[in-house]
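Submitted below is the structure of interest, expressed as structure tokens.
A single protein chain has been omitted; all remaining protein chains appear in their positions.
What follows is chain A.
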Amino acid sequence: MRGPPTSGAPPVSGAQSYSQFGQGETQNGPPPMGAPPQRPPVSQTYTPGAVNLSGPQPPFSQQFGAPPVSMQQMTNQMASMQVGSTAPSPAGPGYGKYLCFCELICLLYIFSLPGAFGQVRGPQPGYTGPYPGQPNYGAPPAAPAPAPPATKRLDPDSVPSPIQVIEDDKANKGSEPFTTGVRGQAPPLVTTKFQVKDQGNASPRYIRCTAYNMPCNSDMAKQSQVPLAAVIKPLAPLPPDETPPYLVDHGESGPIRCNRCKAYMCPYMQFIEGGRRFQCGFCSCVTEVPPHYFQHLDHTGKRVDCYDRPELSMGSYEFMATVDYCKNNKIPQPPAFIFLIDVSYNAVKNGMVGIVCQELKTLLDYLPRENPDVESNIRVGFVTYNKVLHFYNVKASLAQPQMMVVSDVADMFVPLLDGFLVNVSESRVVIESLLDQIPEMFADTRETETVFGPVIQAGLEALKAADCAGKLFVFHSSLPIAEAPGKLKNREDKKLVGTDKEKSLFQPQVSFYNTLAKECVVQGCCVDLFLFPNQYVDVATLGVVPTSTGGSIYKYTYFQASSDQERFLNDLRRDVQKPMGFDAVMRVRTSTGIRATDFFGSFYMSNTTDVELAGLDCDKTVTVEFRHDDKLSEETGALMQCAVLYTSCSGQRRLRIHNMAVNCCSQLADLYRNCETDTVINFFAKYAYRSVLSSPIKNVRDSLVNQCAQILACYRKNCASPSSAGQLILPECMKLLPVYLNCVLKSDVLQPGADISLDDRAYLRQLVSTMDVSESHVFFYPRLLPLQKLDVESISVPVAVRDSEERLSRGGVYLLENGLNIFLWVGVNAQQELLQNIFGTPAFGQIDPNMTSLPALDNPFSKRLREIIESVRAQRSRYMKLMVVKQEDKLELIFKHFLVEDKSNNGGASYVDFLCHMHKEIRQLLS
């Protein structure tokens, strides 16, 4: 992927940055890149022995040989060679069975051109043997080598490539459906498209684990430091070809449960005594089968009706809950949506008020419903506010809506009951009249101050009065400085960044919102916050209620109707329409031996076990960490059952059950064979992002690095064959851990640049806490698609390239997405034809960098490109605004921020540098 000569040279900065790891301090320390002569030759060991010990030779070559896909890529532009730091071919015999095939060995210190040094010690005899065709391990960075001294650095191609791993997984696992029947089987990666067949365990769309083979006891777990966690997305949407969970109704007595641990009926319940009793798979307690549920067993001990009942044969299903599962033992009312719109000067001026009102008129027809043929049961209500609140009576019988102003914001109350929450179809005329008039009424407003606390209180009180759960959509523009509960002051102080007090910037500045959030959760009042700030609004404080109630925060800084309308509207539409549950409680039960100890996400916990979610939508993810409190057995494995009790959008009370069984191992090697790095990173990111609230960021970063080093060191020590200390040996399934970890470390939250605002950091911090694995993956390691080779005939998307500037060709056009933004990067030397096809202009100079959507041109390339952008957007929960970035333009700096394998300009290490650093850490641990 090396570009033409000019871009090929490794940036000088790369060499400088390296020094941060300590120039040549030890023998084994990473050498300074830019100074090859100082490099101690002894440290450059590449022991083929390590390779030899790993096992039989034949697969070895496969292991290191570049797999076909990547090889092609590489050879396209690479003049000489490539070290495949990649996965073994799946076709390789014994894949996954032997340690040697599962591990990746790579050399950190690689001498490149023999001519550069007098003696080449690195490559041992026989080195070329296993690597036929790759005599020069560690290729010069640029083929023509215009700058020979710079070639001494480690070749990025020699380190494990995320793209390679992703593509391999696609090739290996994407073709066949993934069946969940087998315990402890790692699913395909999140980047792979695959179909799931539920055969007794929850689909990976619902639950992904960090390890599918858990250590049997806590000692092993402690030793390995591999986090044991599950990332659970209880209401995850399924592709159309997969069946949604069946709804099971056990009648008036409610779902059958274990007497002791209260686990719900599931495939792990063992029926005994001819089916009269069942033994709980979680706690082993024996429970009588109620007469109405009795069924005979067949000769294998299975119930005869096993396959007729989802709860006995499936991993995921739903129960109808009875009145016992309802608040106050009352069948819940259908939920309500309340729209609370800021109508202060800023909000009116930037066009938000007009857009929201206009959009709601149509959007209200698409409120969530279970059956698309019937009307939604959800009632709606409207409030506008600045320093005071305006409630609207939109009762169907009125000719005109009525506004009720509540100026007593110190002591919020709801001024009306009847007529505030209405059925859309009944009150349509009045609602439309209202939405037409709101922008007019406040068009000339001079009020700049806003309140915020009372706004949420108002919504909460309205739901209380109506005795239902629901969701508030708050459209807010500015720091609430008006005199009212929850009033905030501007505390933006960049001087604190990097100090021990930095954590306070992530903490709410007043405790008011924590208390309020608690009240919201009790009522089942979920809050979604749409922010349109022009300056500091204190997202850290305003976000407390949304993040405690299962809500979302959307932020549109410097919102302008012309350029941000599309993004906002798409977000709003999706947010209003998306399937969700209300007033939810999630409980994770596990086999005796482990326990869910920590939870990450947007929710509130009043005790240590129940995750309370005022609202739970299809995008929300909860990451659960497990710890041992006893031993697990290899026979039974580890079971977990996630039960979510919620009110559906039609007002039904339901229980969604996800079951998951993983293996247990007494050998560390087994553990390391069955981990999922993406999930580990998801956990680490959430863990770290939460830790910044309580610890200095430096400590958080250090402990992340430390834990990773321990994981890898433990592997090295216990699982990898003895080898030279100079070798970095990574477990196969964790070989991307360093690169991804580096991305987490250099993310804006943990290592802010000068240009990022405190609000943005708080926003991202809260955003990551609810991400599922695929979102966190692309967020930390953006997807970079080369477009110049786009095959307009094919429906496939071009293979991504690694996030590094070196991979960009000056003649190319690339698409980069990270789940929040899409960039279209245009090289200065891009072909005229390409530009013509995309932009309708052949001249690079004429491309308007401010465009937010591509012109709809009638040529196959343009069509296909726009299709790709749409499909990429469709995969993400938030609409991504398109930014066109021209090479060597000012904006390119922003773009470069997402090239995460490179050294970032705020001090983040490059991938290669970090890997070296990691290696050093591991070696320190080992020695």
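Annotations for the structure displayed:
Here is the rule we go by: contacts are C-beta pairs under 8 Å (C-beta built on N, C-alpha and C of every residue); 3 or more make two chains touch, one makes a residue touch a chain; residues count from 1.
Keep this in mind: contacts and distances are computed from a predicted model.
Of the candidates "FAD-dependent oxidoreductase domain-containing protein 2", "Protein transport protein SEC23", "ER membrane protein complex subunit 1" or "DNA damage-binding protein 1", the chain left out of this view carries the UniProt protein name "Protein transport protein SEC23". The residue touching the chain not shown here, chosen from A:Ser175, A:Ser253 or A:Gln400, is A:Gln400. When you scan A:Val165, A:Met269, A:Leu434 or A:Val622 for touch with the missing chain, the hit is A:Leu434. Of the options A:Glu252, A:Asp373 or A:Asp418, the residue whose C-beta touches the omitted chain is A:Asp418.
When the missing chain is restored to the complex, the residue among A:Asp365, A:Asp408 or A:Asp702 that touches it is A:Asp408. Residues of chain A that touch the chain left out of the display are 388, 390-392, 398-408, 411, 413, 415-419, 434, 437, 440-441.
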